[in-house]
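The other protein chains are all here in position, but one chain of the complex has been omitted.
All chains are identified by letter, namely A and B, in their written order; residue positions are counted from 1 within each chain.
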Amino acid sequence: MMAGKIVKIGLEIHVQLNTSSKMFCSCPTDFAAPANTSTCPVCLGWPGTLPSLNKNAVELGLQTALALRCRIQQVSQFDRKNYFYPDLPKGYQITQHFRPLGLDGEMNIKNRRIKINRVHLEEDAGKTVDQNGEALIDYNRAGIPLVEIVTGPDISSPEEAREFLKELRLLLLYGNISDCSMEEGSLRCDANISLAFTNSGNNGGRVELKNLNSFQALSRALQYEIERQTDILDRDGLISPETRGWEEQEQKTYFLRSKESGEDYRYFPDPDLPSLYLDEKEIKRVEEEVPESPASRIQRWQEDLGLEEEECRFLISRKDRAWLFEEVAFLTSPREVARWIKENLAGKKNLDRFPPQFLAETIKMVENGSLNSTQGKEVLELSFQQKKDPAEIVREKGWEQISQPEYIEDLVLQVLEENPEAVKDFLEGKERALRHLMGKAMERSRGQANPEMVRKELQKKLREQQRNE
Amino acid sequence: MLTVRELLLRQDKGDISAEEIISECQKEVSIRDPLIKGFIYTSWQRAREKARQIDQDRARGGDRPPLAGIPVAIKDNLARSGEPMTCCSRFLKGFYPGYTATAVSRLEKAGAIIIGRTNMDELAMGSSTENSCYFPTHNPHNPDYVPGGSSGGAAAVVGGGLVPLSLGSETGGSIRQPAAFCGVYGLRPTYGRVSRFGLTAYASSLDQVGPLSGNLEDLWLVLKEMAGPDELDATTLKEPLKGPEDPDDWRIGLPREYLEHIQDPEISRRVQEIAAELEKAGVVVEEISLSDPTRALAIYSSIVPAEASSNLARLDGIRYGLQSDNNYETWEQFIRENRGKGLGEEVRNRIILGTKLLNPEGEEDFLARGQQARRELKEEMQAIFKEFDLILSPATPTPSFKMGSSPEHSLQRFMSDIFAIPASLTGLPALTVPAGLNSKKLPLAIQLMGPWGSEGRLLGLARLLERITGYGPVVNDTEREEPL
Partner (left out) sequence: MSRKLERQTALPIEQEQLDLIQKQLQELGESLSGPENNSFSEDKSLFLTLDCLREDRPRTNSWKAGMIFKVPRLR
């Protein structure tokens, strides 16, 4: 690789919004429904139909723009992007070309500021499926609300691109804006990349990468492109603006089309939709309803609760984990809670449906010795599976701690009687014997004796014996 | 054909039932529509069922809905569940939309009975209804003459006394011009007054649904039922329709530039005559200066095809519409063949022109020029209406013309709409007021234009005109002597 190489990467991300109905009609946004069962005259582009704007979609779009620190355009507009394609029912897509909802935002990743050029609303297209030389089209997806986020060319490496996308995903997830799943298609990402060399005059044109279906595909495709383009530029070749796809099987990019043949979309304002006006009060209201961002939570956990960054990362990576953590962290030691979640609940789903006090109780029982750590783990596991109060599980298992002084006294006396060797060892000064006797006592009581009390009683009885000698 | 008011009165008195009304209507249509050919589809069975239901509801003591039992015809570009909508285009033959236009469903809710669909120029592109894929419609006053267009069928069935009311649509002058040619009232409401949901779009920022009728009061009744905001159409107005205004010290403007474009001396004379009658009745009529209406034509030609080309892009044949059954290699070819085969020449030419207009590419941007000019025209009209209450003008430069004679392929063919277009471009309400017959027994008409939201004022002056001039709608149902 040549020194003095500048890599410029920009991302164009499409996110499906978490609405119940489509952008311009009341069809449900259930993309898993059987083909063409969530369609209507509007989203099928029947003649005579008109778009009816979804309020929630606008609010979620506004939230996105605010979360990305954009300047909100109080007057934004919907435009038609005209082109023919089978998955585009009206022969145009309603988008926001001339006056998008948000401009000039930013997002920080690891101390680097990535500019957000624009955030705007638009509608999704249908899906085509090739079958026997024909293409079947499912319009369930047509009209689903999207927010498009375009970054500036500020990303400088494939790793950074991946990092950015991960952060963005978390931000949108925590904002309840989208499910952000690349596998399900609610988060889609195209990338633009260009290379420039500082010591030669040879700069490459901008290459657009499409068909990136996972975070991994994103970083690999970018890496591949850097190498491919560097190779060409090293040999004094040219990189002309073009669009390339990513071939997952072969792990290569391939030529799709040249960008010289400019596709003209004949954008013009959609006469069926007057301009959208958002007043300051409304913007403020939406702003106040934005849930706390992941970054802000992580900061709070580190500063106020003393968590390490790694611990935070683990918890934040899933919303339900973070929720459970926050609910329990004030009932007992936060770092303990974090540890417990990581060690015992890492693979579990729907943690947000697990009563937080159950976790708290279990932790407390182990902390005060009512349960040993093995028992604690099992109680938690059963409590989670059966959604039962841990106290009840302890009862069922017969693991209630026995703390009656008479019992403890009897127990200790028995153990001392049954283990004369250990007693002798202790009296000779071997402290380790105490632990042995503790173990015997716990064994005898099947782990149910209150360990603290046992220890105290043992020590008392042993000291008595000592004095008697 | 009786007026709506009379039909309602007779039903109230028990003299006639809704079913009988429909039955009579069917008879009339079967006898006389073959000469007019205004209908391209009728739904008598369904209509009779609805009529029966209305009669039953009444018998049970229910409230009489405002348009109970009134037969209404709708233009073939208005969707109605259970019947086809073809916009008189081969492309949409056999297409069942499976939903109903808001304007239509509101009338149906008010008790009106839709009895059929009327002929039009294909996809509303034309001024004579000769561009229909089916057959031309004949002017009810003279079968050799056109009824006008694109709502020619809607105007002809009212002008021929087959129904008391019809619904048409307008982009340029497609309600008012055929109304003028057929001797009936035709209203363009203020833009946004009536929902466009269910109206196949031509140029969205000009399109409006409007009523045609032989009676002013009927017209107003229908407008009232249809008007109002619709959640399904974001361009509808929230402001309520204001009731009819009585003339009160009104000043009426008469634009000389419009008068200069009249091509028929009888129309000129009729306009002056009516102006004089108004003056005699105490209304001030003053000659004013407005920009030449041919400029409005040019503006229209720059904007309308552009919007149309986009609106018609959904007609690709994949989800509905004509599917060519040739062999094709690509989806592009498939779509191109469907459209090429299904869409008429006029429609295709406008799409191509419109696409070019959206693609300036270093050439002059006519669309941008048109939009600016449109803004200026709107301002000009607003300024005039600060001084004047209404504008009086001719409705068309000529009366109806002979079939097969309209000029082709140039801006000339829009000339018939020249006086109508300014209101269309600026979203202002306008009314064709029929004014008797000319020496050839063809209808003449004048036009009233008002400021934004002033449909009630148009009605007020039209009522006065009817009283004082003795002219009015000419419904040619002369074969019927005895009333229904």
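The working rule: a residue touches a chain if its C-beta (ideal position, glycine included) is under 8 Å from a C-beta of that chain, and two chains touch if they have at least 3 such contacts.
Predicted model, so just to flag it, every value in this text is computed and none were measured.
Only one residue in the set A:C40, A:V150 or A:V290 touches the chain that does not appear here, and it is A:C40.
Between the chain not shown and the residues A:S26, A:S156, A:S317 or A:N372, the one that touches is A:S26. Only one residue from A:L195, A:I239 or A:L276 touches the chain missing from this view: A:L276. What subunit A contributes to its contact with the hidden chain is residues 19-21, 26-29, 34-37, 39-41, 52-59, 75, 77, 82-84, 86, 91, 128, 130, 133-139, 264, 266, 269, 273-279, 282. Subunit B residues in contact with the hidden partner, per the touch definition given at the top, are 98-99, 192, 231, 234-235, 238, 294-295, 297-299, 301-302, 309, 313, 316, 318-319, 328-332, 334-337, 339-340, 343, 348-349, 351-353, 355-356, 359, 363-376, 378, 409-411.
We take it that only the chains that are shown with their structure count from here on.
Interface residues of subunit A, counted against subunit B in their complex, comprise 41, 44-53, 80, 82, 84, 86, 89-92, 135, 137, 139, 264, 266, 268, 271-274. Within the complex formed with subunit A, the subunit B residues making contact are 77-79, 85, 87, 92, 95, 97-99, 101, 196-201, 203-205, 231-235, 306-307, 310, 312-316, 318-320, 331-332, 335, 355, 358-359, 361, 367.
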